[in-house]
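In this view, the complex is presented without one of its protein chains, the others remaining in place.
As written, the chains take the letters A, B and C, and residue 1 is the first residue of each chain.
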Amino acid sequence: MDLNYNTEDLSFRDQVRSYLETNLPADLKHKVLQHKRLHKEDYVRWHKILAKQGWVATGWPTEFGGTGWSATRRHIFEEECARAGTPPILPFGVAMVAPVIMAFGNQAQKDYFLPRILNCDDWWCQGYSEPGSGSDLASIKTRAERVNSLEGDHYVVNGQKTWTTLAQHADMIFCLVRTDTGVRKQEGISFLLIDMKTPGITVRPIIMLDEDHEVNEVFFDNVKVPVQNLIGDENKGWTYAKYLLGHERTNIAAVGRAKRELQFLKRYASEQQKNAASLLSDPIYASKVAVLEIELMALEITVLRVISQDSGRPGPEASLLKIKGTEIQQRLTELMMEAAGPYSLPFDAAFLDGESEHSIVGDDDAAPLASYYFNYRKTSIYGGSNEIQKNIITQMILGL
Amino acid sequence: MDLNYNTEDLSFRDQVRSYLETNLPADLKHKVLQHKRLHKEDYVRWHKILAKQGWVATGWPTEFGGTGWSATRRHIFEEECARAGTPPILPFGVAMVAPVIMAFGNQAQKDYFLPRILNCDDWWCQGYSEPGSGSDLASIKTRAERVNSLEGDHYVVNGQKTWTTLAQHADMIFCLVRTDTGVRKQEGISFLLIDMKTPGITVRPIIMLDEDHEVNEVFFDNVKVPVQNLIGDENKGWTYAKYLLGHERTNIAAVGRAKRELQFLKRYASEQQKNAASLLSDPIYASKVAVLEIELMALEITVLRVISQDSGRPGPEASLLKIKGTEIQQRLTELMMEAAGPYSLPFDAAFLDGESEHSIVGDDDAAPLASYYFNYRKTSIYGGSNEIQKNIITQMILGL
Amino acid sequence: MDFNLTQEQSQFADALRRWVEKDYNFEQRKHIIASDAGVSPSAWTALAELGALALPIPEAQGGFSGTAIDMLVIMQELGRGLVIEPYFATVLAAEFLKLAGQHDHLLEQVASGELQMAAALNEKQARHELFNIATSASQNADGFVINGVKTVVLHGAQAGQLIVSARSSGAQRDSDGISLFVLDANAAGISRREYRSIDGYRAADITFNQVQLPSSALLVTQGAGWPLLEAGCDYGVTLLCAEAIGVMEAIFAATLDYLKTRQQFGVPIGKFQVLQHRMAEMFMELEQARSMATLAAVKLSSEDAEERRRTVSAAKARIGQAARYIGQQAVQLHGGMGVTNELPAAHMFKRLTMIELSLGDTDHHLARFIAQPGFKAAA
Partner (left out) sequence: MDFNLTQEQSQFADALRRWVEKDYNFEQRKHIIASDAGVSPSAWTALAELGALALPIPEAQGGFSGTAIDMLVIMQELGRGLVIEPYFATVLAAEFLKLAGQHDHLLEQVASGELQMAAALNEKQARHELFNIATSASQNADGFVINGVKTVVLHGAQAGQLIVSARSSGAQRDSDGISLFVLDANAAGISRREYRSIDGYRAADITFNQVQLPSSALLVTQGAGWPLLEAGCDYGVTLLCAEAIGVMEAIFAATLDYLKTRQQFGVPIGKFQVLQHRMAEMFMELEQARSMATLAAVKLSSEDAEERRRTVSAAKARIGQAARYIGQQAVQLHGGMGVTNELPAAHMFKRLTMIELSLGDTDHHLARFIAQPGFKAAA
C-alpha cells in the first residue's frame, strides 16, 4: 500500500500547476473564487485557452485529440484546476455527447463534431429529461417520425425537454427521442443531434431558487432533423444513453473543489466574530467544520481507492462518490451561510452578475453565500437523485 | 389556551407527591434511581403497596376497582411516580389483559381475574410474538384444538411463543392461538388465558445484550386449557388483540422518567471532568444535553396536546409519542455512557443484582450505564418497531 | 389545561386566511416583490382593517390587547401565506414602546395602520449578539446624538419611526451601557440604503451621522436598556417561531400533495417507503416544533425572566432545526421542481432558512439556553 504519487505524477502535477498559474486569467479566477455567476463568454474563453494547450479532453483517447491520461493524471489535473479556481469545462460536449459519438457515431459525425467540441465551436446541451420523467429517464414522450422527402430523409420532432442546462446559449442539443411507440419503454428510443437554430425550437427559461437562469424548457414543434444526425441505429438510443450515464459520474465527488471551498469557509469563518473571538475558534462551529473536513479527507481516499481499482468506466461505487460528494458540497454551503448569519439575507443580483464591483452592503464574501446554498440543493437531485443512487447501491452492490 | 393545571389537579398532584414521599420504600427508590436490576419481589411489593391505596389501576373504571381518573390525572400520577422513582406497575396484567377481560370477558372471568390482577395475586405475561412473526403479529402458528372430554371441554395447545417478558415469574399467560387454519391470517385467532403451571409448558430464558434475563421462549406441548379460559368468541382474538394494542401505548412517551433521567445525567456529567472543568460545562457536551432537554420539553407539550384531545383511546399520534419517547430514552443512555467514558467498560453483574453494596471499581453511578445503554436498544424495536410506527403515521395520518 | 383556540382566535385566523387566498396569492405576491416599492399599500390597509395591527396594541391605545397566543395565531397565518409586508417589523418595534410604556401616540398610529415601524438593532460585527453595539449615543444639552451604522434592518426603509439600540457607555460587548431610542426615520443625519432580501423582503442598512434626538426619545433609563432589548427581541423571536410553524404547515402540505400526485415508475412517488418515512419524520418535526412555539408564546409573559429566556431560546433552537430539516427535505422530495422559483415550496424554503438566521440562529439560542443558570443548577 502506498498513498504517494510517483515521481512522474508529481512532476506532472507541478507542470499543471505552473501552467495554471500562468494561463488562468485573473478575472476568471476571481469570479470563481468569489462564487459569482459565470457567463457564456467566461466558459468559452477558458475552454479555448485549454484547447490551445490540448488539455480540454482529459477523458478522450489521443487519436481524437484527447490527452490519453491515466485515471490518476486526470484526478491530478482536476485537483489542480479546482485548487487554482478555473471555470469548469462544461460536460455536455466534451464529457457527454463526445464519448457517444466516438463509440457509436459514424466517421462523418466523428470528423465533423469532435474537433468542434474540442475547440468549443458549438455549445452543446442535453435533451434527456422531460416533464414528468424525473428519475424515470426511459419514460420519454418526445416523438421523432421519419419522413421521406426530395431534399433527403429527415425526422420530424415534436415534444418537450426540460431541465436543459444553459440551453439559452446552445448551438446543438443531443436528444433522446421516441421513434417507436409500440414497444416497451426502453426500446424505441433514438439518439439525435439537433441544431438549436432549426425552426420550431423554442427555449423557455426556468428560474432557479437563487433566481439564476441556469436551466430551461426546450419545445420542439415540427422540427426537421436530417437523418444524418441520428447516432448509431434507430431505436438503440437507450443503450447509448446508459453508456453515457456512466461517463457522467466522472469527478462527481468534486473533492478538489470541496477542498478549495473548505479553505474559503475557514478563512471566512476566521474573520467572523463570536464571543469576542473568531467564529472558527468557537468549539461548536469548529466542531462542525472539523467533522466536514474529516469527511472530505475520507472521501478523498475513497476516491483514490476507486480510481486505483478502476479498470475503465466507474462502477456502482460512483453512487457512493456522488452521494458523499454532494453531501459535502451542500454542507459546505450550509456552514458558509451560517457563518454569514444575518448577512446572508441581502440579495444583490447585480453584484453576482458582475455588474457592480462591490456588493451593496459591503461584504463581498457574504453576498453570494445564501444563493450558493440555495443553488446547491440541486446537487442531491440532479444526475440521479441521491435516493436513486442509494437504490443503485442497494441493487448493484448489496444485492438486495 | 392554558398550559397550567387547574387548582383541583394541583392539589391532586400534591396529594400524590406526599403519598409517595411517605410510602415508597427507600430501598426500592434507591434501586430505581441507581439503574439496578429489579427482582420479582420488588415489583410485587410496590404493586401491593399501591393496591392498598387503590391506585394500581389508573386506567380502569371505578366499578372494577380502578381509579376512574381523567387522562390529565393519570398523566400527573405517572409523572409523580417517575419523579419519585417508583418501580413500574408491570403492564401485562393491569394494562393489557385486564382491559380485554373487562371488554370481552364473561362475568365469571371478570369476577375471578380482575381482583387478583388488582392485588397482584397472579403474575401475568403476554403470549403474542412467535419466532418468525416479528412485526407481522397476525402470522401466528401456535395451534389450539378444541377437544371434548368427560372432565369438560378443553383446548390442546401446541406451539411456541417468544420475547415473553418475565415469563420466568409468571402464574398466567394470555395467548393468541390459532383455532382455525383455513381462513386468512387475521381470522381464526383466539384469545386464551393459560395457567403457567399446566403440564407441558416449558420456559427457556433468552439472555439480553446486557446479560440480563428479561425475556423468554415459552413452549407449549399438548397443554390442556379449559374452554372457560377462552375470552369472548372463538376466532375473534385478533379483534381483541388490536383493542389491546391501543391500550399498550399509554404513557409510551415516558416523559416523567426521561425528566428524572435527565436530572441524573446532568448531575453525573457535572461530576465528571473535561478540560479541568465539569463535563457539563463543556460546550460540545452541554450542547448535546441541551438539544436533548429541548426535545423532551417539546415532547412533554406534545403529550399534553394529545391528552387534551383524547376522547378515550390513543389514536395514531401514539406512534409519534412512541418514536420520540424511545429516541429520547436511548439518547439519554447514550450520553450517560459517554459521560462515563472508559468507566463504562467494567461489567459488574453482582452489583447490578444487588449482591454487593458497591461496584468493584468504586463508581456506583457509572457501573450500570453501559448495560442501561445496551438494554435500551430494545425500545426502538419492541411494541411495534419504530419503522412500523412510521408506517402507521404514513398510512393513518398522512394517507400515503 | 387547554390547547384549543378561542372562537375569536379562530375567526381571526379564518379571516386572514381568506384574505391571503383572495388578495395575497402566489402570483400577487410575486408582483409585489418585483415592484419598486417591494411592499403593498393595499395589503397594509387590509391588515389594518382585519384588525391585525390593532391586535397587539393595548386597548388604551386603540388596540385589542392581544396576547402572545393571539399573535401566534396571526403569525401562523401570515407565515402560511408568505406575507412579506412590514407587519413583523412594525409589531416588533411597537413592542418596545409597549414594554417601555411610552409614546402612546405612536402605538395609536400603529393600531390604526397609519404608522409603519422598524427595529434597527443589528450591526455587522455583532452577528447574533444583540449587546454587541458600536453605535454611540452621547448626551448633550438638547438630548442625545447618535452615530453609527445598523445593518439588515427589516423594512427599515419603509418605517416612519425606528427603534434604535445605541451605546451610552461601556465596551462594545457590555450589556451595561445600552440605551434604546425611538426616533423619526427621516430625521436629519439618517441615510438609508435599501435592498431586497433573498426571501422577498425589503431591508436596509441605516447610517446615523450626528443624529440629534430630544430627551424624550429615550425609552428607558440611559444605559439600562438591556433588559428591555432582550425582552423585546424575545417577543420578536416568539413571533418568528409562530410564523415558521405556518410556513412549515404550508410546505408540508404542499409536499404531501406532491407525493400523492406526482407519478414515477407508474405509481405516485408517495408509494416509495423511503419517501413515506421522510414525510413521517417531517410530520414529527412539525409537531415538536408546534409544541415549542406554543410553549414559547405561553412563557413569554412569565414573570420569571429566566424562564422566558430559557423557553424562547429553546423554541427558536428547536424550530430552527425543524425548519431546516423540513425545508431541505420538502425541496428534495419535490425533485427538480423544488429547486426552481416556480413553486411556492421554494419560496417557503427560502423564508424558513432566513427565519433561522434572524434574531439569533440555532447555535446562538442553544448557547443562550445553556447559559441560563437553571441549566446547570438542575444538576
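Quick note on the criterion: contacts are C-beta pairs under 8 Å (C-beta built on N, C-alpha and C of every residue); 3 or more make two chains touch, one makes a residue touch a chain.
Values in this document were obtained by computation on a predicted structure and should not be read as measured data.
**Q** Touched by the hidden chain, which of the shown chains?
**A** Spelled out, the missing chain touches these shown chains: A, B, C.
**Q** Among B:Gly68, B:Pro88, B:Gly200 or B:Pro346, exactly one should touch the missing chain; which is it?
**A** Considering all chains, including the one not shown, the answer is B:Pro346.
**Q** Kindly state which of the options A:Arg37, A:Arg257, A:Lys324 or A:Lys378 is in contact with the chain not pictured.
**A** Only one of A:Arg37, A:Arg257, A:Lys324 or A:Lys378 touches the chain omitted from view, namely A:Lys324.
**Q** Can you tell me which of C:Ala60, C:Val274 or C:Ala305 touches the chain that was removed from the display?
**A** Touches the omitted chain: C:Val274.
**Q** For the chain not shown, which residue from A:Thr62, A:Asn106 or A:Gln309 touches it across the whole complex?
**A** A:Gln309
**Q** By the contact criterion defined above, which parts of subunit C meet the unshown chain? Give residue numbers in ascending order.
**A** Where subunit C meets the chain not shown: residues 272-274, 277.
**Q** For subunit A, enumerate the residues touching the unshown chain of the complex.
**A** Those residues of subunit A that touch the unshown chain are 1-6, 72, 263, 266-267, 269-270, 278, 280-281, 283, 286-287, 290-291, 293-295, 297-302, 304-305, 307-309, 320, 323-324, 387, 390-391, 393-394, 397-400.
**Q** Since one chain has been left out of the picture, which residues of subunit B touch it in the full complex?
**A** 129, 132, 134-136, 162-163, 206-211, 215, 272-274, 276, 279, 284-285, 337-338, 341-348, 360-361, 363, 370-371, 373-375, 377-378, 380-382, 385-387, 390
Note that only the chains that are shown with their structure count from here on.
**Q** Using mean CA coordinates as chain centres, what's the subunit B-subunit C distance in Å?
**A** 43
**Q** Mind pulling the residue numbers of subunit C that touch at least two other chains?
**A** Each of 366-367 in subunit C touches at least two other chains.
**Q** Two or more other chains in contact with one residue: find those residues in subunit A.
**A** 284
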